[in-house]
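The other protein chains are all here in position, but one chain of the complex has been omitted.
Up next, chain A:
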Amino acid sequence: MTIFDTPIIYALSILFSLAFVWFVLSQVRKRKLREQYSLMWLLLGLVIVVVSVRSHWLDSLAYLLGIYYAPSLLFLIALLFVFAYLLHLTMVISKLSDRVVRLTQELAIYQQREHAAQPHEKETALHE
């Protein structure tokens, strides 16, 4: 018994994972996704392909770990992957926020200096 013992779900999951890998690669080609962030997604696509083609590997691994219901191992792996990636993303966001704050401060101080140099020239302010 495997989790993908019907031919339809077997074919669908291979099709889906290949489409997923193709989509990720095309986004990298268009420079909409950086290589460094694409690696994790490509790895995920690869794992899905392997699990689809060799679904009994998942059963064996579940048996080895003492997991009674093999698909729950799949959920566990997926969940851990999502958690790890979300943590990584919030770290990236933290770094980006720090940089945005610093850039904003430097820009505002620079603008103040310009304004002090020519105080009578009317600025074309966007937000006043």
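FYI, contacts are C-beta pairs under 8 Å (C-beta built on N, C-alpha and C of every residue); 3 or more make two chains touch, one makes a residue touch a chain; residues count from 1.
Simple rule for what comes next: contacts and distances are computed from a predicted model.
Colleague: Looking at UniProt, which of "ABC transporter domain-containing protein", "Glycosyltransferase family 2 protein", "2-oxoglutarate ferredoxin oxidoreductase subunit alpha" or "Sulfate adenylyltransferase subunit 2" names the chain we cannot see?
Modeller: Missing chain, per its UniProt entry: "Glycosyltransferase family 2 protein".
Colleague: Since one chain isn't shown, list which residues of chain A touch it in the complete complex.
Modeller: These residues of chain A touch the chain that is not shown: 97, 101, 104-109, 111-112, 115-116, 125-128.
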